[in-house]
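Omission of a single protein chain aside, the complex is shown with its protein chains in their original locations.
Right after this comes chain A.
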Amino acid sequence: MEIIFALITISLCVAVLFLLAFVWAVRSNQYDDTYTPAVRMLFDDPQEEKPAP
């Protein structure tokens, strides 16, 4: 059963990796605005041909 010690250590390390990933996400502004990106992806790309002004 000593393997439990190793397993728990490994699982904790993995969990810490996820925690660090979360911290990275917060630091890179991903939680600053949770609304605009959802809208932004709906915009069409500007059409190529421009009508003569």
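Quick note on the criterion: a residue touches a chain if its C-beta (ideal position, glycine included) is under 8 Å from a C-beta of that chain, and two chains touch if they have at least 3 such contacts; residues count from 1.
Convention: contacts and distances are computed from a predicted model.
For the chain that is left out, the UniProt protein name among "Putative oxidoreductase YdhV", "Chemotaxis protein CheC", "ABC transporter ATP-binding protein" or "Heavy metal translocating P-type ATPase" is "Heavy metal translocating P-type ATPase".
The chain not displayed touches chain A at residues 1, 4-5, 8, 11-12, 15-16, 18-19, 22-23, 26-27, 29, 31-36, 39-40, 42-44, 46-47, 50-51, 53.
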